[in-house]
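Note that one protein chain is taken out, while the other chains of the complex remain in position.
Showing chain A:
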Amino acid sequence: MASPDIRALPVDAARFEVVKNALLSAAEEMKIVLAKTAYSPLLKMAGDYSCGIFDVRGNMVAQGPDLPVHLGSMPDSVRSVVAAFPEPDAGDVYIHNDPYHGGSHLPDVNVVVPAFHDGRLLGYGCVRAHWPDVGSATPGSYGAVTEIYGEGLRMPPTRIYVGGVPDPNVENLIFANVRAPAERIGDLRAQVAANRRAVLRLQGLAAKYGTGELLRIMDSILDYSEAMMRAALRRIPDGTSVLVDTIDGDGIVEPGDTEDKVFRVKVAITKAGDGIVVDFDGSDGRVSGPMNAPLTVTRSGVYAALKNILDPGSLIPPNSGAWRPVDVRAPEGCCVNAAEPAAVTYANHEMSVRVADMIFAAMHHLAPETTLAGSHGTGGVAIFGGTDYRTGETFISYEVTKGGFGARPIKDGINGVSTPTGNMMNTPVEILEMSFPLRVEEYRLVADTGGAGKWRGGLAAKRTWRILERDVQCATCCDRTITAPYGLAGGQPGSIGLLHLEMPDGTMKRLQGKGAFLAPAGSKLHFQLPGAGGYGEARERDPALIERDLAAGYVTPEAAARDYGYVAPPSRPLAAE
């Protein structure tokens, strides 16, 4: 198993492994504490958060089993705290959500806590959690606005605890500006508790191995990931791949237009030796709506995709060292390198997921066996906010629903599951309905939504909510409602996303993917996610797989005839479903 990539570690190999694992399990413990104590269903049930351990400069040393898409941007968040508070004290807790200081979008609230041992700074814990509301005109803070000032409460790095206790001046200011403040306070306490677990673990390691040794090992972990990533890059061929892609609007219908217009992103990937440059020169400029990605968000999409491509066995610890060989460039102020005061909220998931899909598609030309066809490519967000008729309390429900996962060079895609760069969970229907005045009337897979191919794309899921008793404010965020997820190597694209509002009288109104609206009592939101693209030519598909899909109802007989030229042998009628 020896390979020429082996390099001597400057620390003992066995101790290195032990401490590396201890830091990873500390990040995992943080995650458990957060999930088990948070108040919002978005955090406790859907898992929209990430936990990490950072060195004294703000580099990420260990990330929990969280959202890959937070990988690239969390270190920027911690670095901006380090810059704002160069001399932290034990007992400090910092809060921050500013996309123009290393944040991703306003709902993602970072809570950062320094760890000390014998008076010496060891590093930081950081918990990034999506708060279901951070103010603004729209419940859930997902309105289609044109400047960051309209997106909610913006918090640059701010000290929120002093000496281990909350500073009421700061907390009062924050909680006067968000909806359902009692729930937000519960979430904040959970974030602090999770960070305290990180501090405890870092202190334990320092006590056991000595502070100097711990800090040396933390440095080595970054170097180790870098070496592993460079080795992985050397294993794929050198070359350049250029791709231009279409994004399905920013949620804003411009004056004079009748619909939300698409825009373009261009990427050029140049892989040479053990380094890679990802250049977005030529992409469209700032868009009006909240689809502008801060560079840190764009980087996250790039990193998450490259990690999937280069390290399928998960041998490279995902940390800041792993990204040293990756150079991401984009012109200042364009739609993938947002400049203040552009609006950013949707871009956090819509643009990072799209950037990742672009990397997968572009890398197909350099290393075809490592990548996959287009997945549903959206956060699939549905937000409902208003007053619960049962209790009179304000509520905000934030849910994500999943579409297809792209077909792969050796197998079909996956039905109704997270994208390759996300990993959020659905909210159980029974928990949702007990918490909020909604009724889910349908949650199922939709036939014929997976792109045809030698390997079929994953099917989309569809969820339908009935609004009960009182009108609610609703917001959705779904890309891929115009341009379908791509097929690869001759595979067909998946289906586009479809959103409809069914009025109480039964009339159906097609909705654009992104934006806020009022949903009257008794109406129903139908939300069908995009399906994923297929891989390889449809005519090469094994007829046995087509028959299996027909029996399961993943594909209808009409689609089988149209897409695969398949007609069931008369002697073997298909079992009725």
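FYI, contacts are C-beta pairs under 8 Å (C-beta built on N, C-alpha and C of every residue); 3 or more make two chains touch, one makes a residue touch a chain; residues count from 1.
In this section, contacts and distances are computed from a predicted model.
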Next item on the list: Assign the chain not included in the display its UniProt protein name, restricting the answer to "ABC transporter permease subunit", "Phosphoribosylformylglycinamidine synthase subunit PurQ", "Hydantoinase/oxoprolinase family protein" or "Glyoxylase, beta-lactamase superfamily II".
Entry: "Hydantoinase/oxoprolinase family protein"
Note to self: Out of A:Arg189, A:Lys261, A:Arg329 or A:His365, which residue would touch the omitted chain in the full complex?
What the structure shows: A:Arg189
Next item on the list: Looking beyond the chains shown, say which of A:Leu445, A:Leu498, A:Leu525 or A:Ala560 touches the absent one.
Entry: A:Leu445
Notebook entry, point to check: If the hidden chain were put back, which of A:Gly91, A:Gly212, A:Pro312 or A:Pro543 would touch it?
Noted result: A:Pro312
Check: Who touches the missing chain here, A:Lys36, A:Arg264 or A:Arg510?
Finding: A:Lys36
Check: Which residue from A:Val165, A:Met434, A:Ala544 or A:Val567 sits in contact with the chain not drawn here?
Finding: A:Met434
Item checked: Absent chain, residues of chain A that touch it -> 1-3, 5-9, 13-18, 20-21, 25, 28-29, 31-33, 35-41, 44-45, 47, 64-66, 68, 182-183, 186, 189, 193, 196-197, 208, 224-225, 227-228, 231, 307-309, 311-316, 318, 370-372, 400-402, 405, 408, 410-411, 414-418, 420, 423-426, 428-431, 433-434, 439-445, 461, 464, 551-554, 575-577
